[in-house]
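Take this structure, written in structure tokens, and hold onto it; I'll ask about it next.
Shown here: the complex without one of its protein chains, the others still in place.
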Amino acid sequence: MLQFARFTAIRAALALVTLVIVSLVVFSLMELVPGDCAERYLAYKNTQGSAITLADIEAERARLGLDRPFLTRWASWLAGAFQGEFGDSCILRVNIAQLLGSKFWISLAICLGSLVLAYSIAIPVGIISAASKNPLLNNSLRFVSYLGLAMPNFLLALMIMLVSTVYFGETLTGLFSPQYKDAPWSLDKFLDLLKHAWLPIFILGWSATAFALQTVRALMSDEIGKLYVTAAAARGIYGRRLLWRYPARHALGPIVNSLGFDLNRIFNELPIVALILTLTEMGSLLLDALARSNDQQLAGAIIFLLTASIVAVNFLTEILLAVIDPRVRKSIIR
Amino acid sequence: MTAVAKDQKAKEAYFTASQRQLIWARFKKQKAAMVAATVLAMLILSGLFAPFLAPYDPTIAGRDKDYLNGAPQIPQFCDKNGCSLRPFLHPVTRERSIQTNFRWVEKINDDERVYMQFFVRGDEYKLFGFIPGDVHLFGMEEGYVHLFGTDSAGKDIFSRTLFAIWTSLQVGTLGVVISFVLALIIGGVAGYYGGMVDSVIQMITDAVRTIPSIPLFMAIAAFIPPEWSAETRFFVITMILGLVGWPTLARRVRTHLLVERNQEYVLAAQLCGASAGHVIRKHLLPSFTSYIIVDLVISFPYMVLSETALSFIGLGLKDPVNSLGVMLQNVTKADVLLNYQWYFIPVVFFITLVMAFVFVGDGLRDAADPYAEARK
Partner (left out) sequence: MSLIDVENLTLQFQTDEGLITAVENVSFSIAPGEVMGLVGESGSGKSVTAKSLMKLNSSNARYSPESKITLHLESGPVSVLDLKRPRDMEVVRGGAISMIFQEPMASFAPAMTIGKQMVEQLLVHSDMTKKQAKELSIEMLDRVGISDASMRFNQYAFEMSGGMRQRAMIAMALSTKPKLLIADEPTTALDVTIQAQVIDLMKELVDEFGMGIIFITHDLGVVAQTADKVAVMYLGRMVEEGPVREVIRNPFHPYTQGLIDALPQLDDLDKPLTPVPGDIPSPLERPEGCVFHTRCSQIIGDICKTVVPHRIETGEFHGASCHLCHQGAAE
């Protein structure tokens, strides 16, 4: 137990180090943007009619702490980020944490939902197709999963929109019905969300499923070819029992291992799908922040949060792997 | 030559075949990959010769101002007046007036024929960027032909599609080359030195790999000053794609190097007195170049997909550079979805291009793995 706690602690520390490196990358990017918050703020004031001088900019910089050295500013940004505090956006002039708030959790829930969808399809189908020798089934599955890889999600979203507009006369956009959009959370609002969320979950899950199917199939084919499976068959174990207890059980570890990267891929698709479906969550906020207003504070916060959720998932899968795979578990305890 | 000698020769060819020849031999056996390779070759050729194959300039210069948002025209051989050996079109006039509620109404004049011509002189272009020319594969006696219709500015979608394929290929190639050079340096250093250097580089690579790449692209691309020209933008976007794409490749390079470096044949070469440079050039590089090529082909479609996504949301390439993402920028609007479905024709080509790359990459990967056959 003690060793296990130590293992967890080491993994957590490594995850933190990863986050620190990520924050350095993200923060440097934010800094590379021409013009800082003070200039932007005062430029805005300028458009409101008040004249500003260089001294004003300097004073504003000092007020915002922008005159401190890079590393100090990074450290304080990082310290804030770990507490979920990202300061104010200098374009929107609102607190970023408040702005993101529930949007972050909804986005994460949608992405995790599509991850769950992807694997609940990919695991059974992948296992069956790896075990089956039917060439028609295998080739068509291969084709479908390649199509999933090649067809960008935004195209799928466009197609679905097209069909729904032509045949149902309604556009399947947004995450909430108008009456709930700004309403406080309630059971009805939640149900309304569920009614709208299936579409983004489905679209995001589409290519995730294709990837997951590839992974599961490849891992399963590898395991099925191994000697221990033949040996188990030689002991008289057959059929589903053989499939699930032997190769499937052993392919599970690497599958768990790949969850973090799948989430990464889903996050890649999120902004664009969000744009098409005009969802009010983080992806489209990121787009707004970048394309329309060059809001580097908001963009940095979002990228950091997305990466942090991937790091968290990676950490959890490592722990899970240690629990389910005796090889990892024993190497920790020894 | 006797049959035995021939047989012997074939056997010898097998045993002395280079890694590349073996991969090619195994690749040829896979039907799907071979079909994909043929399709891919055709697409690459049509992209290369886009200026010649496309009847019109894809930019605003080649617009047909009388046929905005026009439907595809398909040249025919026969009509009510009989058949002809040369394909022709009926001239179309479009009108918009108070009588038609100010909507465009097409009138097809099916008594007249406009014949198609081949190898016609038209808009000037530069083939491969430097060979000037103005001969196009086909065109009309008078007026225009739009196989895939036109867009809202009257630009020929067929011509734009061909040029978009060319752009996608350029973006993919450049992006892959840039990320490959980075990967080779970073992964090479990690793999060659090993130890502490390797651990630190691995940690950084893994951290960068965790950042979702499209949001990262977006963050970087959003800060390209809008006043930069489309060409500069093209190069910068491609650079960004390359810069963000290196970690995965770097990891592969490192793994290849680490594995190969500890092989006994390297030790054998060293014991024979080979210098480090000789070992790297003559033993290490040849042993994994074929695998690296496979990796490059596999990562190619992701570059193209990223570019499309980026351009689609307006952060990537911009007009007059053509790419699928640029062409699809406006199609989210409901009226486009409903009325101008031919905007989606390029999508078919695009999906074919990406699928062909994925299939070829997969086939190459299987062919490069000497144990793939045994596992079947």
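Letters are used for the chains, namely A and B, taken in the order the chains are written, and counting of residues starts over at 1 for each.
Note that contacts are C-beta pairs under 8 Å (C-beta built on N, C-alpha and C of every residue); 3 or more make two chains touch, one makes a residue touch a chain.
Note that this is a predicted model, so its numbers are computed, not measured.
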Chains in view that touch the one left out, judged over the entire complex: A
Option from A:55, A:136 or A:227 whose C-beta touches the chain left out: A:227
Sole residue of A:6, A:93, A:195 or A:249 that reaches the chain not shown, by the stated touch rule: A:249
Missing-chain contacts mapped onto chain A: 133, 226-228, 230-239, 245-246, 249-250, 253, 324-327, 330
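Everything below uses one rule, namely that only the chains that are shown with their structure count from here on.
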Inter-chain centre distance, chain A versus chain B - centres from mean C-alpha coordinates, in Å: 27
Touch list for chain A against partner chain B, complex: 17-18, 21-22, 25-26, 29, 32-34, 139, 142, 146-147, 149-152, 154-155, 158, 161-162, 165-166, 171, 221-222, 225, 260, 264-265, 267-272, 275-276, 286-287, 290-291, 294, 296, 299-300, 302-303, 306-307, 310-311, 314
In the complex with chain A, residue positions of chain B that touch it: 32, 203-204, 206-208, 210-216, 218-223, 225, 301, 305, 308-309, 312-315, 328, 331-332, 334, 337-338, 341, 347, 351, 354-355, 358-359, 362, 375
